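See below for the structure under consideration.
Removed from the display is one protein chain of the complex; every other protein chain stays in position.
In order of appearance the chains are A, B and C, and numbering begins at 1 in each one.
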Amino acid sequence: MDLKIRGVGKSFGGNVALHPTDLMIRHGKFTTLLGPSGCGKTTLLRLVAGLERPDTGSISVGEDILSSESKAVPPERRGFGMVFQDFALWPHMTVFENVAFGLRATGRKEGIRDKVMEALDKVKLTGMELRYPHQLSGGQQQRVAFARAVVTRPRLVLFDEPLSALDAVLRDEMRLEMMYLVREMGLTALYVTHDQVEAMSMSDEVIVMHGGKVLQKGAPEEIYNQPQHPFVARFIGKSNWLADGRSMFRPEQIRFEPGGQETLSFTAVVAQVSYVGDRYEVRLKSDEAAEPWLAYYPRRMSEGTEVTIYLPPQCIQRLNEN
Amino acid sequence: MDLKIRGVGKSFGGNVALHPTDLMIRHGKFTTLLGPSGCGKTTLLRLVAGLERPDTGSISVGEDILSSESKAVPPERRGFGMVFQDFALWPHMTVFENVAFGLRATGRKEGIRDKVMEALDKVKLTGMELRYPHQLSGGQQQRVAFARAVVTRPRLVLFDEPLSALDAVLRDEMRLEMMYLVREMGLTALYVTHDQVEAMSMSDEVIVMHGGKVLQKGAPEEIYNQPQHPFVARFIGKSNWLADGRSMFRPEQIRFEPGGQETLSFTAVVAQVSYVGDRYEVRLKSDEAAEPWLAYYPRRMSEGTEVTIYLPPQCIQRLNEN
Amino acid sequence: GCGSNKAAEDTAAAAGEGKPAETADKTLTVYTAGPEGLANNLIKEFESQSGIKVETFQGTTGKILARLEAEKSNPVADVVILASLPSAQGLKKEGLTLAYPEAKNADKLNKDWSDPEGNYFSTSASALGIAYNTKLVTTPPTSWSDLAKPEYKDQINIPDPSLSGSALDFITGYLSDKGDGGWSLFESYKANGVAMAGANQEALDPVITGAKSMVAGAVDYMTYKAKAKGEPIDIVYPQEGTVISPRPAAILKSTKHEENAKAFIDYLLSDSAQKLVSDAALLPGRTDVKAENRANLGDIPLLKTDWTWMGEHGSEVTDKFTKLLK
């Protein structure tokens, strides 16, 4: 029961938000959409949810056509869940009622209270069930939106940046909840995030979009280690470029001690050092490249120091033409 | 012209959002508020902006009292800028007009167009100035809110998670813009974020809040390396705890090779490995602790391996009682 | 309530003193009820004869009375022309009218309809009859009681006496002649589905368009006017007699243009004004002026009507009648 997207495109009065796109979202997997702001992620989710009608192409789940030139299954009959980027909580309902809505709407009568309280507990909102959305903080609202989307255990959940307003600790916990839903409950998740750590650590598949087009899709490590496109290389993780402009390597591959056989070595000058919590980010100026390279180092280095750095040649990735 | 907050507290119908708090936001510095969702960060910003009246206490800038028992300077005469957590863009104005508002409101006539276009350029929205907010993606809207807040170069800008909807690349650029504003233009920034890397790398001072109270404030490295409170230790960065529950160290301090003198060593079993883009996160089960420890490793380890790990003793931080 | 006469006069007088006197008294304000064409013609002629500028307010008798009442503390009108005699009697009783017994030609007026003391003058009148649609009714009824015949079931309108002064005149007039026994006629109407339908014109209109066949107590001049246009309609006066509904004019005591008001009354009683009245298919108020295009007073069989009784029992009869026909 994979979700198939074939040739789906959408524009808004002349502005192309999504070029015709083919995608396959595999059942029971965690698929992440990554891409810069305005690249069409929300548009894609809205098309899948049935909130927007595609200009071209078709969307189907298994054999069921959800949307095509001639047909459109309305959103309420798709059986999906969604966390909206702007939450879209109902201002006239309490937190409890917001979360219970999906259960009631699909006619469930029993166990509503338990299910809702469990979902609220998962998002750490126990005790707030009688508040109205306007009485909550931004992050609390987002968690309500999250609980609301998953409480019904829909077959596909569309997450549009569901953790953007949460702090790291909470985000970790919610991530676990999402993993649990996908791995144990067999949900399919289509997930939009800006957090690459999130994307890398949770996803079975990552789809990188840019300007309304899909640039690359694949397992996280594949995307990270073998970017096919300069944009992907730059967008996912940090990248250091060689002078030819088509070869790159990742900062963490830089070693400061010679190791093993067959390593390339470069000399560079420390241009800038900044502290990022658990390590230092070092910018190195080298003759090999136009832009300075980035490297990580566990201790503070002083700016201006000349260093020699080492790099295993297999770490250098050559990309196709843009 | 520091901003002084003395004994300011606020509750909403019985729910205390902010306990009486003393703070000092230093002029021309970048101060970051960190804290879990619902801890009162937005409330504090709104009190400073004058959108909420404190129940107790006073707020002043230099000698000017902004808000006290007897007096309240209205928001429009405080001369601040603000990025609202939920943007608060005016739906009836184009992007251009939204950004130009502050300039026009304060009676500026000349150079509006240039200033606005420059601000829009900074947030990468050139070409969208005639769109209305509903024609923008979430991240684009947030950037409009950002541009609107800084275009007037106010003396103090309150940023309520201004980058939460942006991807890493954009966020980097916007961070640079913020740094520029504070370091070169002499603005004061009071900044709410959930991104600890951001908080660590940009701030002159970090304030950690929890449950409406300030737990600790200080320079980023101080907060990270010498947390005074278990909550702070857990909330900022990853922490590994010893069996006594009061001593902790950071994951990056774990070494897998014995180095130098006077290192503690522990044996542990690899319980879980996960890939986070530029390295692997390894969870280690050790007899020394109840919870598994976290460590980073550049290559994949296989689960179940027994390893010996080393730790310089000065890395272990003893905390006061909770 | 309407307040005592005394109080009303006092305020009126006080108001009069408070205002500066008119410099050149060449204005007059007249409140007049129906037919508009006639009122316009009369006023135009009067203006050209006298050089006085006349402001008019036209409305139903009810609207005029309401306006007078509302303006009581600071009256505006000088002369009123109403379509209901009991209302004029009422005004007189309240002491709101100014007596003008010297009016020229007043002696030639129909005695029954005008005040011997000169408080009001019925300068015109209409007769009430049965208006019928000539396409629907081939042999018109000759008696009021014919309307209770089963062939006319649900086909007859009667104007609402609470909205139409003339319908009230008809009902009270009929009762003042027949005594309490007169009610049996209206009870039989009720049984035959006679419908109470708004004021005069509203009762007549469905007959013109053919929705109803007849109106009991129809105002004749309206019927004549429609007939003159060519509408399929006519009127008969039942042989047992009918009621005349006079249209009194009066000067208000509060007037600040007494001379002009008197001149206007004189004009209304003049030959040329009476000619205009008769041209409008109304009965002239003066007995010595004959109508040319309609039935004259002499040709209309009349009931014996007691206007004093009618004036006193108006509201009581209205209540009883509207309850009965509801």
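By our rule, a residue touches a chain if its C-beta (ideal position, glycine included) is under 8 Å from a C-beta of that chain, and two chains touch if they have at least 3 such contacts.
Simple rule for what comes next: contacts and distances are computed from a predicted model.
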Quiz item: Hey, which one's the missing chain according to UniProt: "ABC transmembrane type-1 domain-containing protein", "ABC transporter permease", "Inner-membrane translocator" or "Acyl-CoA dehydrogenase"?
Solution: "ABC transmembrane type-1 domain-containing protein"
Quiz item: If the full complex is used, which shown chains touch the chain that is missing here?
Solution: A, B, C
Exercise. Specify the residue from the set A:32, A:152 or A:203 that touches the hidden chain.
Key: A:152
Self-check item: Options C:181, C:230 or C:298, residue touching the unrepresented chain
Solution: C:230
Exercise. With the full complex in mind, choose from B:66, B:89, B:116 or B:233 the residue touching the hidden chain.
Key: B:89
Quiz item: Of C:35, C:173, C:217 or C:284, which one is in contact with the hidden chain?
Solution: C:35
Quiz prompt | subunit C residues that touch the omitted chain in the full complex | solution = 1-2, 11, 14-15, 18, 29-31, 34-37, 55-63, 65-71, 73-74, 76, 84, 86-87, 90, 133, 135, 160, 162-163, 165, 168, 195-199, 201-202, 204-206, 208-212, 222, 225-226, 229-233, 314-315, 318, 326
Self-check item: For subunit A, the residues touching the chain missing from this view
Solution: 46, 49-53, 72, 74-82, 84, 86, 88-93, 101-102, 104-106, 134, 148-149, 152, 154, 158
Quiz prompt | Residue numbers in subunit B that touch the chain omitted from display | solution = 49-51, 74-82, 84, 86-93, 101-102, 104-106, 132-136, 138, 141, 148-149, 152, 154
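Definition applied: only the chains that are shown with their structure count from here on.
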Self-check item: Chain-level touch network, classified as line, ring, star, complete or other
Solution: other
Quiz item: Computing the C-alpha centre of each chain, which chain sits at the greatest distance from subunit A?
Solution: C
Quiz item: In angstrom, rounded to a whole number, how far apart do the mean CA points of subunit A and subunit B lie?
Solution: 21
Quiz item: Roughly how far is subunit A from subunit C, going centre to centre by Cα mean, in whole Å?
Solution: 88
Quiz item: Of all residues in subunit B, which touch subunit A in the complex?
Solution: 12, 15, 34-38, 41-42, 85-86, 135-140, 142-143, 160-161, 164-171, 194-197, 200-201, 220-221, 224, 234-238, 250-252, 274-279, 281, 296, 298
